[in-house]
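Below you'll find the structure, written out as structure tokens, and then a few comments.
A protein chain is absent from this complex, but the other protein chains hold their places.
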Amino acid sequence: MLIVMRDHASPEQIQHIVDHLHLAGAETHLSQGEVKTVIGVVGERELVYSLEMEGFPGVSEVIRVLKPYKLAGRDFQAEDTVVRVGDAQIGGGTFGVIAGPCSVESREQMMSVAASVKAAGASMLRGGAYKPRSSPYAFQGMGLDGLKLLREAGDSAGLPVVTEVLDVRDAETVAEWADVLQVGARNMQNFMMLEELGTMRKPVLLKRGLSATIEEVLSSAEYVLKGGNRDVILCERGIRTFETYTRNTLDLAAVAAFKILTHLPVIVDPSHATGRRDLIAPMCRAAIPAGADGLIVEVHPDPEHARCDGPQSLDLDAFAELASTLGPRVALEGKHL
Amino acid sequence: MLIVMRDHASPEQIQHIVDHLHLAGAETHLSQGEVKTVIGVVGERELVYSLEMEGFPGVSEVIRVLKPYKLAGRDFQAEDTVVRVGDAQIGGGTFGVIAGPCSVESREQMMSVAASVKAAGASMLRGGAYKPRSSPYAFQGMGLDGLKLLREAGDSAGLPVVTEVLDVRDAETVAEWADVLQVGARNMQNFMMLEELGTMRKPVLLKRGLSATIEEVLSSAEYVLKGGNRDVILCERGIRTFETYTRNTLDLAAVAAFKILTHLPVIVDPSHATGRRDLIAPMCRAAIPAGADGLIVEVHPDPEHARCDGPQSLDLDAFAELASTLGPRVALEGKHL
Amino acid sequence: MLIVMRDHASPEQIQHIVDHLHLAGAETHLSQGEVKTVIGVVGERELVYSLEMEGFPGVSEVIRVLKPYKLAGRDFQAEDTVVRVGDAQIGGGTFGVIAGPCSVESREQMMSVAASVKAAGASMLRGGAYKPRSSPYAFQGMGLDGLKLLREAGDSAGLPVVTEVLDVRDAETVAEWADVLQVGARNMQNFMMLEELGTMRKPVLLKRGLSATIEEVLSSAEYVLKGGNRDVILCERGIRTFETYTRNTLDLAAVAAFKILTHLPVIVDPSHATGRRDLIAPMCRAAIPAGADGLIVEVHPDPEHARCDGPQSLDLDAFAELASTLGPRVALEGKHL
Partner (left out) sequence: MLIVMRDHASPEQIQHIVDHLHLAGAETHLSQGEVKTVIGVVGERELVYSLEMEGFPGVSEVIRVLKPYKLAGRDFQAEDTVVRVGDAQIGGGTFGVIAGPCSVESREQMMSVAASVKAAGASMLRGGAYKPRSSPYAFQGMGLDGLKLLREAGDSAGLPVVTEVLDVRDAETVAEWADVLQVGARNMQNFMMLEELGTMRKPVLLKRGLSATIEEVLSSAEYVLKGGNRDVILCERGIRTFETYTRNTLDLAAVAAFKILTHLPVIVDPSHATGRRDLIAPMCRAAIPAGADGLIVEVHPDPEHARCDGPQSLDLDAFAELASTLGPRVALEGKHL
């Protein structure tokens, strides 16, 4: 931690801070320029993070150099984390493709999607049973019935299934029926849910929040890791900006950054990021050289009649066509499907 | 709803959409320009909100004219909602001031703050027992013990108490000890929690999410109102933007907009919005002519040693000084403390 | 400047940087923690700003502690700059109100507005002769004829006039006819124009860019000040965010921040900030306790038929009504109209 003092802070103010830090158990180093004095603070992560020095007299700025996460960092673990679910795998050279509808709507819909995306090369099946909707007047999902249909469809096609935990109280039920537990963008900083998932033994798919920084995503992952669950998959799905042509702004540089900062696998969701069917295929392909370890794509047998996210869903043929283009691109990055 | 067709959409594409809408029970009106055709769609809110037309062939854009909320709107209820808590009141001409520390830390701290802010004119006491922290290594709050200390301090000073519900599973416990249930910015779209609070009989203080639009705040309020709980207080606390000098960007025009769009009372939190002690007093005063019905301010007897948010907390004297300047400004807007 | 080294940077990397800095004429101080080393760099502003150390081996982050401006800062000049134009004054306790139409459209329009806003208490007249428009198909202003009409209207009402310099090649012409030279938001970082205006002897009204930070506004002001022109008025007019209900997001905390950081007067433009007529009056009044030294408001005798910005213009009566409410609010801040 670096404490930048105001111009012409008094020697008493500086001494007051140094004394306070020594009492707290930290070490200090002074750097005094003509106009600026900077106090370097050294100590354990927990100690340094518990110090809130911004309010002291004479302080201009406090800069945290230590990251707010540890277990998620490459410094802690250099080799890639590989998440295995049944026969499927994400990370460590395996590029995983998760596909399926926004929401589970019927047995027929799920069986049709599952068979089709499996044939096209998907490695997991997605489908929402509990749907977060901005308006209470929109379709909220089929709940437990949806979970069961998802499971059945996944089993019949031989695909592990991914679904969202919307309410921490449902976490155990969801874990009974699903293989991967998704934390939605709106819950990325629902810390109680993250702690709960940290105690479970199922992989967690953590979506980036709409206004979450790269560092905050890693801090949220840390909540799960700290609980003992080491199987966390990060998901870039677009951030909220001033641009309105796309639903969100897909931040592929964040994917490249995650690959440097963390050992956790990272996947990309171009459906939610762009909200536009015609941008999904190019963004899926762009995610690959950005460093992604996989994709999650919305696919629906009849997007026109989808109860949610139709405009950003591919139909079965469009997904198959897209999937057929991934192989050579993945291979160029030294990975395989 | 307005469906804007692509330039030169075919008559068959237009007819296909019109047929689909009629089947769904909606009425349509066509507006055909030289290059653009627009289909107006008329029907019940629930029906129109269930239609996802963006994916149909030939569609360029879908514009929703009906708002995703109803109960929260001025069209539904013209007169201001007034929230009453014990002797305190917010809205309908009464300007409420909620003050207290970021987190409950000790009995001594709480008793001291409560007596002091009461004397200075605050109408409610705040204090966090469960703290949402980006990093799992930061102080997480005292939990139930904190709730009890908050209650005791409020009772001793004769102030109703406000605290955050961080986990939906704690909602009932919090409701046992607190008078107003706060939903934090990170939970503004935790729809399951909003639904739960909608069934309770305690007022809800709903903070705007870091990347939530004005319309989304009102949609979240709608979740609570739809459950039967009509006592919702909105809170503007800054949105996330590119500016880094302040912690967030306080959006006072949103306060003025809320007063036009909704009958719910609106308060302002300059502590979280700015994150800087020296900006709190001017922003408190600016909130008044913007239309605010109240304030929520972080106050700590010893900000230097606060375990959270010290840099944005006022000490007891600074709060008393600020509070003494509010009266004439509130009066100029035709309201009273 | 602080140079934060990567974890476990080698002693050679650190020495390499220290040597480079000493050669360049800077002094260094080392702060070595268990995992992090930080090099403090001390020297002249120009020297330190010319060092780009981010690319050196082993560097994790470079933090600039010295501000990129000097003349604009409170440290350089503690007392408020007061800008005087004829009888009018902005800053140093005088609250100035600049009013007039978005664009000059006709002699009749300008004479009517000028007389009316003068009667209502405005201290300067605004009007655009050269208009920046996103689309080349929109009205671009009357040019020189507009300048002359603005001058005539101002003279007849006894009001100094403010207008935008859109093209650096027109700066001298504009300076012949106008009293205050406005730099629009889109030109805030048109550094060549800023330098040109720095050599002129007319006050400059510098609008904040749509995505400019507080520090960048002050750096742009520094370009003008450095040229010798000390009469710069800053103008907060909203920044671009994800919120679409308002045209931009008015950042009143930036006004309070500017009053701390700089001695230059600061005014607020609620017309462009909100883009909505019904939000202008509350935002004008909120600007006062935020610390503003004045306002700039769009006023048109017939907003329905305005050739630009009609939706955010007040008519003559609405402006008069608004103006009549400012006095007591300004007085409460210890200022006067």
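Going in written order, the chains are labelled A, B and C, and every chain counts its residues from 1.
Note that in this section a residue touches a chain if its C-beta (ideal position, glycine included) is under 8 Å from a C-beta of that chain, and two chains touch if they have at least 3 such contacts.
Keep in mind the model is a prediction, meaning the values are calculated, not measured.
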item: Chain not shown, its touching partners among those shown; value: A, B, C
item: Touch with the omitted chain, as defined above, among C:H8, C:H22, C:R107 or C:R169; value: C:R169
item: Per the touch definition above, residue among C:H8, C:H22 or C:R45 touching the missing chain; value: C:R45
item: Options A:G25, A:P57, A:G158 or A:P282, residue touching the unrepresented chain; value: A:P282
item: Contacts of chain A with the absent chain, listed as residue ranges; value: 211, 213-215, 239, 241-246, 249-257, 259-260, 270, 273-274, 276, 278-279, 282-283, 285-291, 328-329, 332
item: Missing-chain contacts mapped onto chain C; value: 20, 45-46, 49-50, 52, 54-56, 62, 68-70, 132-139, 166-169, 186-187, 189-192, 209-211, 216, 219-220, 222-223, 226, 240, 277, 303-304, 306-313
item: Residues of chain B (touch criterion as defined above) contacting the omitted chain; value: 2, 4, 7, 27, 29-36, 38, 40, 42-43, 61, 63, 65-66, 75, 240-242, 244
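Assume only the chains that are shown with their structure count from here on.
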item: Interface numbering overlap (same over half, different under half) for chain A and chain C; value: same
item: Cα-centroid distance, chain A relative to chain B, in whole angstrom; value: 26
item: Distance from the mean Cα position of chain C to that of chain B, given in whole angstrom; value: 31
item: Chain B, residues touching no fewer than two other chains; value: 211
